[in-house]
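Structure incoming, see below.
Removed: one protein chain of the complex. Kept in place: all other protein chains.
By letter and in written order, the chains are A, B and C; residue numbering begins at 1 in each of them.
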Amino acid sequence: MQDYDQFRAQTRAWLETNCPPSQRQPVLEEEQIWAGKSQHFHNDEARQYFEAMRDKGWTAPDWPAEYGGGGLDASQTKILEQEMARLNCRPPLYDMGIWMLGPALLAYGSEEQKREHIPRIVRGEVRWAQGYSEPGAGSDLASLKTKCEDCGDHFLVNGTKIWTTKADHADWIFCLVRTDPTAAKQAGISFLLIDMHSGGVSTAPIKLISGASVFCQTFFDNVKVPKNQLVGELNQGWAVAKELLKHERKLMSSMSSMVQDDQEGIVELAKKHTPTAPDGKLVDGALRRDITRHLMNQRAQELLNERLYHQAKARAIDPRLGMTIKHIGTAELQRKDELLLEILGNRGLSWETPSTTDNEHTIVKNWAYDKAHTIAGGTSEIQLNIIAKRALGLPA
Amino acid sequence: MQDYDQFRAQTRAWLETNCPPSQRQPVLEEEQIWAGKSQHFHNDEARQYFEAMRDKGWTAPDWPAEYGGGGLDASQTKILEQEMARLNCRPPLYDMGIWMLGPALLAYGSEEQKREHIPRIVRGEVRWAQGYSEPGAGSDLASLKTKCEDCGDHFLVNGTKIWTTKADHADWIFCLVRTDPTAAKQAGISFLLIDMHSGGVSTAPIKLISGASVFCQTFFDNVKVPKNQLVGELNQGWAVAKELLKHERKLMSSMSSMVQDDQEGIVELAKKHTPTAPDGKLVDGALRRDITRHLMNQRAQELLNERLYHQAKARAIDPRLGMTIKHIGTAELQRKDELLLEILGNRGLSWETPSTTDNEHTIVKNWAYDKAHTIAGGTSEIQLNIIAKRALGLPA
Amino acid sequence: MIYNEEQSMLRDTLLDLLAERSPPAALRAWRDRDGCASYDNDLWQQLAELGLGALLLPEAHGGLGFGYLGLGAAMEALGRHLALTPTVGSTVLAGELIERLGSDTQRATLLPKIAAGTVFAVAVDEGSHYNPAAIGATLEDGRLNGAKTMVLNADLASHWLVVANRGEQLCVALVDPSTSGIAITTEQLMDGSCVSSITFTDVAVGDADCLGSGCSRQAVGEALDIAALATAAEQLGGSEALLEQTVAFLSEREQFGVKIGTFQALQHRCAQLFCELELAKSALLGALYQLDSGSINLASDLASSASHAKALANDCYVKTSNEATQLHGGMGVTDEMDIGLYLKRSRVCNQLFGDSRYHCDRFASLAGF
Partner (left out) sequence: MIYNEEQSMLRDTLLDLLAERSPPAALRAWRDRDGCASYDNDLWQQLAELGLGALLLPEAHGGLGFGYLGLGAAMEALGRHLALTPTVGSTVLAGELIERLGSDTQRATLLPKIAAGTVFAVAVDEGSHYNPAAIGATLEDGRLNGAKTMVLNADLASHWLVVANRGEQLCVALVDPSTSGIAITTEQLMDGSCVSSITFTDVAVGDADCLGSGCSRQAVGEALDIAALATAAEQLGGSEALLEQTVAFLSEREQFGVKIGTFQALQHRCAQLFCELELAKSALLGALYQLDSGSINLASDLASSASHAKALANDCYVKTSNEATQLHGGMGVTDEMDIGLYLKRSRVCNQLFGDSRYHCDRFASLAGF
């Protein structure tokens, strides 16, 4: 324990020295430090902070030091997180390699693959994208069709992946590909790393109902991939994928909680746009109840998360609770968006017009964008299937 | 046309003479004139009215005169209905034989069966019950198991039927029975008439959540049935049943509209039990909207029915509309019941206690009883299946 | 409560024309081009030739007498194809106001113009929520002052009608858009349609430039209610198109080796949408039928019927568009599909002539509680 106290003190001191003021504020989207060829820093402090963290391996604090990671144990990692949180330190690096591929490579990759890829992920030299979904394979991911043929000294890949986040800025992509079209669905899938700079790879941005988006469709047209980029055994990619999917779902829910809206509260907005009585109550009793319902649900969600935290602390986790989080959170978010739009009335109909305020603009854009939350990362329908079968045990 | 005018005048005069004042008021449940052995009349006028109608065959006005029916054509039948409605004449006879079995026997019965049963139905001498559902065969009626074996000179019936309305007062029952256990579900079912006074038939009343009910469970324990009581061909009973089911669904919806509540309106009730502003508005804005929503839905339902009437008049019926009626009506009725209960507050919790008013008592009992409406006569889930597949054409 | 032969034919003709000339996808292109305008004038000229300006007017003034059910049939077709036209703003709102309020001369002069497709705009709204009872604009001593928002097709209209207080009374002033003292801003809404905000500063309006004399309050109310019904018809046309497209998608898309339209949870949701659509259509058709048959008490029943129909249409279109988006999965949230166009149009229609909060409140007040 003594060591940990010392580690905490040292970490705190180090962060206070090396995390400059501008990196201690809530991070704006345009100031996020992403990995890879198009990495850029919005100011010098950001670069200094990134480089200092990178050099300690704290972009991936609990990965083994031999591959460039921080080499911290679980307690040290927790301490680092706590100290970073205490100072409001921003995440030093954004990358799908950090969040998702790294843990999978450490678990399933060959020694050669770890040596080739992990250090570059830690150092933010390569930006990774994820290639899972296809136009015909969404909820039913295992029906994916991107074809990967064994051509002796290399694989040949043909097909397309959709919802590949920021693939147009990525250097590499990890993909699920079909290597045995005759096997039962999950049994013919492999996990492959593909250099986005290879011949035959192209991307096209996807425009959403909310406007331009971070999503792309990625096309593979006779792309040659060296055989040493296969992770795990041939046709055993589904196991790697399932591991990663867990991280994705966790990521999705933490991402949506990361987008802290510093918007006006819904109550303030309602008071501004609809009549109030002298005692401050909303005159529209129906609106007042709708807002109340939303606030009650939102508060209950927070308490559900707190309950999970208490369960974890007591090592008495009820695994059924976690299954409800995504559906509950995304459905309530959409209800809130609809309420906000109603409250704005005519002012909630504008789209990037001069007379709209920033806040109004954000509300309208969020309303449209958040429609995707009940679809991406496992549709609500799939979530309900999972709850019904796994939490409640209803027959398949 | 001259004849019809004359028929109308004669009918009107006849009804004015033969329908006594007490039979021109909305009928109370305990004053309904049922057929059969336990027939009783609440007063002499009721008996006179019944006998007069019976002797003209107007208990079944459009059935052939040769079997004791009224022998009226469609226009005359319509005129009789209109004239009865004009004077508020009560239905002269209540019986499943009149409503359901009669039309089926006329369509599918043998000459001998018609001569045996129809006149007695018309004259109200026999009360009929319906034996369709079984404890294990509800929504999936065709999975019924009541066994009917061919024993040479008679059938032997074993099994049980549920939801047999007023079977404890019935003289006969028409049943669906399984005559071929090896055939595909619908293909092994026959339609059989069973004398309730046969040895081995017994009934037990079903108590509902709303209290005592008209429903029974009926048991058949080695009941011998003469072979001439089979209606239609052996194993062809499903066709007869489908015909009858149409009548049942029509009956269910007309029955629920027959129960005209002369209750206080929901608005008046809310004004009595919750605060109102000086201008008469309900102070609870959320309750006010909930009531508004209900009234809007109720009014829309009435207009949906009116639309169906206009379509029928123009011979341009959209068959999809009719599929929605039962689900829409029963769901809204339950929402109304819930609202009424909420409005009553503590007073809506009582159950036959001295301090409850009749109106409160009715509200609470209806609330409980109406829970059955989304189940009986085809569950809401089955209705939604039908709409999805037949109205919308979604794949099976 | 059903369309007669002429009304059905009108709808079908419109559907054919729009399918070719202005399918839903045309709204995407219209939205994405530079500049903004409330409707495509070339398209409107074609539609006006079919009679969209003359739907409601008496034959004496160049009208075609399609009746209110005919208006519903036309709006349903426009709603199905997401067509932006001045039908509600000009044909309905201006037409009804002139018909109800205009002097004989005004009716004889102006109604034939509307019938021929000349576009009028009517300015009523002033706040962020529809509330025609709270008019702040004034006409005093021949000067019009005030600010209007959400004015439909004002950017292209040659004639404006402005609702304002004149002393204790409400009047409808005929204003030439080129009069001095007028400032107009036209902005695009989320669906690609445009509305204008207009301020009037000491704009000269002669007494003869008001529609009729006396108070216009009831007539303005009636015209707005009929515009609400027209909008409801558009909303239900859109809802029906969305439900059809969703059913088609579910019947085609495969996951887990089966058509996803076989999944019972999705079937029940579609069935529920169908029920709500048919209820809302019944409310609308009931109101239109009453108007046509003259069996409606304009002073009381029309308001209640309009609130009934508009509230149900609002909720139907909002819910159907949300469900359609979700049931289309990933594709539903891309701009590539038309679903998003309907989604946004539904929110604009939801506010036009009153959202459900407004109409539920009014319905209850009219019912005395």
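Going forward, a contact is a pair of C-beta atoms (placed from the backbone, for glycine too) under 8 Å apart; a residue touches a chain by one contact, two chains touch by 3 or more.
All values reported here derive from a predicted model rather than from experimental measurement.
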item: Option touching the unshown chain, where B:S110, B:S143 or B:N228 are the choices; value: B:S143
item: Options B:Q23, B:T59 or B:S133, residue touching the unrepresented chain; value: B:S133
item: Contact with the hidden chain (one of B:K147, B:R347 or B:K389); value: B:R347
item: Hidden partner chain, touching residue among A:N18, A:N297 or A:T362; value: A:N297
item: Contacts of chain C with the absent chain, listed as residue ranges; value: 263-268
item: Where the missing chain touches chain B, by residue; value: 133, 135-140, 143, 162-163, 206-211, 273-274, 284, 286-287, 334, 338, 341-342, 344-351, 353-355, 364, 368, 371-372, 374-376, 379-381, 384
item: Missing-partner contacts on chain A, residue numbers; value: 267, 270-271, 276, 280-282, 288-289, 291-293, 295-297, 299-301, 303-304, 306-307, 310-311, 314, 316, 320-321, 324, 327-328, 381, 383-385, 387-389, 391-396
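Note that in this section only the chains that are shown with their structure count from here on.
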item: Innermost chain by mean C-alpha position; value: C
item: Between chain C and chain A, distance of the C-alpha-averaged centres to the nearest whole Å; value: 42
item: Averaged-CA centre spacing for the pair chain B and chain A, given as whole angstrom; value: 58
item: Sites on chain A at which at least two other chains make contact; value: 284, 286
item: Where chain C touches two or more other chains, by residue; value: 266, 360-361
